[in-house]
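Comments concern the structure below.
Shown here: the complex without one of its protein chains, the others still in place.
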Amino acid sequence: MQRIGVFVCWCGSNIAATVDVAAVSDTLKNEPGVVFSTNYQYMCSESGQNILKDAIRDYQLTGVVICSCSPRMHEATFRKAAAAAGLNPYMVEIANIREQCSWIHKDKAAGTEKAIILGRAAIAKVHLNAPLTAGESPVTKRALVIGGGIAGIQTALDIAEAGFEVDIVEKQPTIGGKMTQLDKTFPTLDCAACILTPKMVDCAQNENISIYAYSEVEEVKGFVGNFHVKIRKKARYVDTTKCTGCGLCTEKCPVKKVSNEFNLGLDNRRAVYIPFAQAVPKVATIDADHCNMLKSGKCGLCAKVCTAGAIDYKQKDEIIDREYGAIVVATGYQPIALDKYDEFAYSQSKDVVTSLEFERLTNAAGPTGGTLLRPSDGTHPHTLVFVQCVGSRCEDDGRGKSYCSKICCMYTAKHAMLVREKYPDTEVYVFYIDVRTPGKNFDEFYRRAVEEYGVHYIKGMVGKVAPRADGKLMVQACDLLANEQLHIEADMVILAAAIEPDPSARHLATMLTASMDTNDFFTEAHPKLRPVESPTAGIFLSGVCQGPKDIPETVSQASAAAAKAIGLLAKNKLTCNPCVAHSDEWMCNGCSACEKVCPYGAITYMDKEFRMPDRTTAIRRVASVNPAVCQGCGACTVACPSGAMDLDGFSNSQIMAEVDAICKMK
Amino acid sequence: MQEMMIAKARELLKSGAVQRVLGWKAGEFAYDVEPAVFESAQELEKSFVYNDFCGSNLSKYLIAQSRKEGKTLVFLKPCDTYSFSQLLAEHRIVRENVYAIGIPCQGKTDGETLKGKGFTGILSAQCEGDTFTVHTLYGDKTAARADVLPERCLNCKSKKHMIYDELLGEDGEVLDSHRFDMVEKLEKMTPDERFAFWRGELSRCIRCNACRNVCPACTCEKCVFDNDASGIAQKAAADSFEENMFHIIRAFHVAGRCTDCGECSRVCPQNIPLHLLNRKFIKDINELYGAYQAGEDPDAKSPLTDYTMNDAEPGIVYHRGGNQ
Amino acid sequence: MSKEFDREQILRTSGVNPRKCMRCGKCSATCPSYDEMEYHPHQFVYMVEKGQLDELMASKSIYKCLSCFACVERCPRGVEPARLVEAVRLQVVRQQGNNHLKANDIPALLDDDLPQQAIVTALRKYSK
Partner (left out) sequence: MQNEMTTFKPKIVAFCCNWCSYAGADLAGTNRLTYPADVKIIRVPCSCRVNPMFILRAFQRGADGVIICGCHPGDCHYTTGNYYARRRMTLLFSMLDFLGIEKERTRVEWVSAAEGAKFAATMNDFVATVTKLGENKRLEDLRCKK
């Protein structure tokens, strides 16, 4: 039998005005197990806490019930006080007689009666409380960054800077991500490569950073502080330790017509290639789908010309096992496919391009060497039409995305401005629904495009783009402010395609047991207060994988995610929540129902040998909960048919004791 | 069929491929067929039977048998294979230790049903096509097959074996049964009528636990109703609510796992149509979360350990079923 | 009949929620009879929302809509302006209290050059 002390707080008049606190403490004194019962003006005050501490010592209390304000308010306070007096903090229960009683009831008799019942329920629960100790788990002092774009690079650099080892896993042959494909960046018009490539080099040179390019995460096991990750290093058929990146092989390779993904298919590359001159790591990669040697065993030219002897046609995928304390997701985005937007003739005309393709067409390292030429005939375009919100803010039929892609207004202003600056003989139209430019110097930038560069901003949407036989694009649009329909003969149409999370993110989220929203963006632990953490402990979010954002915002979030990861890695041990599930192995059926509903992957199964009552031994499959991973939701306890799974602090019997105390037998 | 089965079992025992055979054994009366384990050819010869009384579902016994040393040969009727498959999905049976032979089934009768139809002094029974012949002390009597089969066989959901190592005879098809008709009929009643119906049925419960003990989904190492710590353990009813709680909880615990084999109703000594509770859950699951048949696809996610973001709200109960 | 009643009727017969409109104008951008209309598709949506029905109901624009449904197809928010135009037209027709084209009149109107669709559209437009 527990020795329980009851402490009824007046909370000044907050409770005492509608609850007869003396009656409550007197009545509860007679409950079984209660050896001490009192009431006091402010239990949370220092003197109130001293009453609690003294009573614990003087009456050798094993359990404490405090009738006071909401446990959300002072549960921690009273637990701490109890612990100071030598009582296990989890032997304290709160009966909420303020928010859920005195404040909502005006009738003192009813309020008092309810307070007594709530007190009884808490006493009934404390009878079944058991001392709980928070467990500890060690922290592996290394971080994994998944994705090597600007978000991943910034996060990795910040973590490395703080003295921790970081691995970057990037599925492309080089790090750098989408930013490497951009020409200039708004609102300052720095060249993207000029600000990004030094950071890429920093990554390569930093002792704390290891880059696994052309690699993918294969499996994630473990939990915060102790993740076990399998990384698949895809075969490049090139020994990266020998390759000097001289590029000779990429000039000699006879397979010339492979669509160049770096230039979005606007030109071709060879079967052995280096994506671009500043690639990190700067090594060649053989594209197995197109290499003659790998497909038919006939060729071998690259091996012949390679002076370093780096070509290795027999190379195999390699699996690397690593342990990490923290994982940062920085998987980024891609523009959506526009094949469902027939009205813009994207698949019918080469001169209708996406904004990202337009970046390549204006980039000095792009297929046209930076001269803006019509992809169809290589002539200089005179009339350009930019269409905003293509697939963004769409709520109709699964063609587009319901959200605003956030970056299009600004990059379109940039494109329009740059075109007008370089080619003053052009007419540039931008069709917009709204121009959204919140950001430092953003609106000023957009206004400059209009005021200084004479870009025609037209409020309205393009309804139809029709390619004409002479190569012109007939653009039919609406000018809502002038209330007229426009027909423009354009040379090029540039579509601001919506952006969506990288398709690899969905599978990754499953491996990480990190949650996603309906658009496949990773969910943050709290939309305002914990924006860079996933609800799954130890997983942090960096960049567009969490939601659309531009480069400045991505970099800030990347550093924020790094700070959170550093905060975790700096700890030697993690304290766990002691109110976690546990399985009674003798009752467990091993049916896996609990495992299926666990959002954290905290439950694993093992075959365990049991000494049975009849002295035989039996091997049974039983569940075991990792207390460091379990967050204590209790989903498993209900999924379990045998009741083997129970939750410490909110056990079946505790909750039923509360139910009984509230209902009482009729 | 019986001879083929015995021959097969004998052969497998002899070759050492299996150590024991799980089948049916003749009892004192013809209709008293019961599950049994045979370990030798002699035992098989002596009492192994397969006839129209072999209704019991053997899959549950594999939980214990498959944990023994060596392999167990088991004969499974189509509906038993659903339970077998479901138990495999729940990791209750050691698959490597089982050699499953699928056997055909044309529906099984039982003593209760026959006696209920007025047959007495039953010696044996036989079915040819649609005619059922009962040999009794008082001579042979015939009846239409449909008249002597229990409800579960009349509304058989499938003649197709879900899983087996070997098949004797032909495999059948999944049938288009009317098994939810009675549930539907009850749903159409007013709540008062439903209440009256169930009061009439459940008030007969004597808490013998036969339904639980026979159920191939009720395989807990320790049942919550036997566990003192669970807070609801009570063999004897402390109050009149006890049986309701037992049956609702039992049906809930097997919801999404029950294959609708109908054993619960078969064994109930009080003839309570317990399978209707399970079928109600199955019907609700099918209607609310998409068609699901436990034991059919081992990779399918059980509806109660799965969800979609657009699931119906519990308030839907106020709008469907019952014309209050 | 009150304006509020008209509005209710129009919203109900069309099934359109004009509040979903985000004023992008893609309906008007895509409309083939834009120049024929006094009030354009996007204005229909806005005016119904604002309750400016007298102007709409008096306008010839409601008969100029070709019912080609391009605006319905292209609208990114699923607003379906053509249904609104049709509902306004229907409201006018109903208030006039008679059918301007009956099924029985059709055989006399048929000739080889007239597309079937024109008849169907006309019946949609001019009868209750």
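Per-chain residue numbering starts at 1, and chain names A, B and C are given in the order in which the chains are listed.
FYI, contacts are C-beta pairs under 8 Å (C-beta built on N, C-alpha and C of every residue); 3 or more make two chains touch, one makes a residue touch a chain.
It should be emphasised that the depicted structure is a prediction, and the values quoted were computed from it without experimental measurement.
Considering the whole complex, the hidden chain is in touch with A, B. Considering B:A64, B:L123 or B:I316, the position touching the chain not shown turns out to be B:I316 (whole complex). Across A:Y42, A:Y313 or A:F650, the residue that sits in touch with the chain not pictured is A:F650. Listed by residue number, the positions of subunit B touching the unshown chain are 183, 186-187, 191-199, 202-203, 205, 224, 230-232, 237, 239-245, 248-249, 251-252, 255, 277, 280-281, 284-285, 288-289, 303-309, 311-318, 321-322. For subunit A, the list of residues touching the undisplayed chain reads 70-73, 96, 98-101, 103-107, 110-111, 113-114, 117-118, 121, 515, 523, 535, 579, 597, 599, 631-635, 637-639, 647, 650, 652, 655-656, 658-660, 662-666.
Quick note on the criterion: only the chains that are shown with their structure count from here on.
Of all chains present, the one whose mean CA position sits nearest the global mean of protein CA atoms is A.
Look at where the CA atoms of subunit B average out and do the same for subunit C: the two points lie 62 Å apart.
Against subunit A, in their complex, subunit C makes its touches with residues 20, 22-31, 34-35, 40, 42-43, 70, 74-78. Against subunit B, in their complex, subunit A makes its touches with residues 518, 586-593, 596-597, 605, 618-621, 639, 641-644, 652-653, 656-657.
The part of subunit A that touches subunit C in the complex is made up of residues 343, 389, 393-397, 400, 433, 459-464, 476-480, 483, 485.
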